[in-house]
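Remarks on the structure that follows.
Note that one protein chain is taken out, while the other chains of the complex remain in position.
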């Protein structure tokens, strides 16, 4: 079992890097244009993009989204991602820690993140199926302590569960179990869909159980339907391959999901992951109501293909673009960006 | 005459399999998106897609649409299709039984369906021209008994009649004749357009004459204009080839036709055939108001190219996709699917 | 001068046949779809498409639009076109008769039309520039008698005048001169734009001066901007070539022009020429308010490339498609077609 879990993690990384695993839908950011402002009275160097992540001060509203852990490759990747987070002073997540629950010797593939990112918020990660199956208080503490996490994300992806031969598409009693999980957790809990977005209806079901953050994980970026389809193709699982292909455009696009979730949770931490590719995309996500924009696959790809320095350049670019977007819309800080004129 | 009828049947099969005979319009399902639901509290295995076909319980709201009969090839195909219907416990139709009326020795090419599908609804089939020309009570009984049919479909396709050199585009008195046909029929009668859809106006003309079901047979899937165009090309009938090409996008797209017909017949059995290619398409047809989604050509193609096992895999895929669509929209059964949130 | 006029005529013919001289805009017929009717109670053979052209009974609402005259090639073409008109019992126009005014020996290149089409309406043709320059009563009679015309078309194309080096873009006093022309003409006068359409405003200026018909000559079919552009290219007239290319999408598309002109002239003969390619296009033009649909270039092309028999097949096809469109919309005649349901 642990072998399966860990090798699958490597599969995900390699496929994400080598194939086009994006959703067949777009995140819908193209429907939004900022209005350029020519007559400015500020200096680019005055633009302030610092933000607060669940009470922790960070230097940009960008999250390195959790991707991996559990294998040697994953450890090396996590170490690099952590260095980036530390360098840019931005929050970072780890991939699902399930493997480390099953085999505690794998904990070091995750703890490497905290070691290399001592000064930024780190987000633990566990899957919906584990929560639905029940995680003990001791296990939650173990997950959090492993990386001295500031928050823990429960990732949900019912479509992926359906498409994995080893998937467990059984979520009976999930919301109640999630409520218990929240009560047991020593740190704030974030609900994180990965690639198909949260709708208004789904968000409503989360009200009143004490979660502190939502990552909309919208459609338009990395698609696990596409990834699982490629894995099924490789293993000759024809049926799952075809079903995956049918659902490759499924989900609520990120831009739409931000609007729907913000309506339900006006005050909670809202992270927008899924198809954020540039600082202009990030600015659009923030303009629509997100507090942070999360990025996963592009960073992984730069890292894998060009090493730490290229991944660093990429993040530098995103952050510069975000600053320039604030500048050119006449916004001095993130608060002003939220009311910058746009065209839809 | 019987030779013409039977060889034409084989033409249709071979062309449908080897050429792209789809309408130049789409079924318009792309204008509809389901809203993904992340926060589920059910299990995929609890999703119930069983349905009732004119009082007969079946395991999925999918119909294997009538395609053939009358030749040896047709017999072999019908036998396989029947096994599929029996396996999945879903209704099945036969192709036009006109040939068997003309030459009763051909009855076995149709009866093979009932022999191999003893436990599911089987739908007899006869053309509008025959009904317009008058079918005797004895003939109707013969058609029904041949396959112990649970219903009989009268297929209509005025465009095809126009495009066949052997066509009979003369429908004077058709509605009255259809009324008589309904009265004589020992089983429920279904009106079935094949590929150009039923409009609101046409559906209205069917009110009050006792039909029990409508198959909208919308534009966007197999197009007999395209098929007849290819036949005309082959036989050098230039005029008909060109006219066929002009009308290759003619008709009411399936999605539109479902809405129009459901408005006129709120309570009758409504089958949506024409361009259903996946379980998501089928779910969309049901969401718009259909009771069943019918599929013809894709099954034929899988069967012809990959044998029974591949056709079986295809149907398995469609049914799985339909189940997954219910699951991911938070619908436990077909009734709940009918009010699942959608985006247009 | 006469040499220039006649050789230009041959240029036009050859370019129209060998190059793609269609407007860079479409006639907008694609925005209109007829609603297919499945439940019919008529026979195709009962569909009646006979029409009346300024009081003359004809067998279809199709006009062979005036194209040529003045050269030997033109004479041969006119003879064939006339035979087609006579065969299908439909109206036919001749090309501009200006050349025959300048050199009366060229009259036979036009009169060949009446000789070969004794039983159908024949339309004489003269340009706006001649009318603006003043045509004497004697000249008008000469034009009409040359072909025993039932009507005379005054073609207008200010854009073409601009683009021809020999053009005369001077229309001062045109409307008054046209009024005089109408008074002098022994037969009804038709105003005919060729390829850029008549707008509501332009149509309004024609009110009250006694014209009996309008050919909207909309954008979307043969474009004289494109034709003149090709001629300028050939002769190295760079400036005119470029200007022509800028205006290659200029004009009111045929479908729009029909609606605008019908609003101003609810009762006059309205011919829709420009981009009619099939009987379905013709039906759409009639549905929008035209009395006749005119076709020019496609007939010329079939004739040039495939001789009389292929041009005949083409017209047969258009007429068949028109009949089928009436049939499949449940219209028994052109009057009923005018209220057939459509989707925009």
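Annotations
Per-chain numbering from 1; labels A, B and C assigned in written order.
Basically, a contact is a pair of C-beta atoms (placed from the backbone, for glycine too) under 8 Å apart; a residue touches a chain by one contact, two chains touch by 3 or more.
Please read all numbers here as calculations on a predicted model, not as lab measurements.
Note that the absent chain touches A, C when the full complex is taken as a whole.
Contact with the omitted chain, checked across C:67, C:149, C:187 or C:206, is made by C:206. Of the candidate positions C:32, C:76 or C:162, contact with the unshown chain belongs to C:162.
When you scan C:219, C:258, C:280 or C:318 for touch with the missing chain, the hit is C:219. For chain C, the residues in touch with the chain missing from this view are 156-159, 161-162, 169-175, 191, 193, 196-199, 201-203, 205-206, 219, 238-239, 242-243, 246-247, 250-252. Across the interface with the omitted chain, chain A contributes residues 34-46, 278-280, 313, 316-317, 320-321, 324, 327-328, 330, 341.
The criterion applied here is as follows: only the chains that are shown with their structure count from here on.
Judged by the touch criterion defined above, the protein chains link up one after another in an open path, with no loop closing it.
Superposing the C-alpha atoms of chain A onto chain C requires a rotation of 180 degrees, rounded to the nearest 5. Interface note: chain A and chain B, two copies of one sequence, contact each other through mostly non-matching residue numbers (shared numbers fall below half of all numbers used).
One inter-chain figure worth recording: chain A and chain C are separated by 64 Å, centre to centre, where each centre is the mean of the chain's CA atoms. Counting partner chains per residue, chain B has no residue touching two or more of them.
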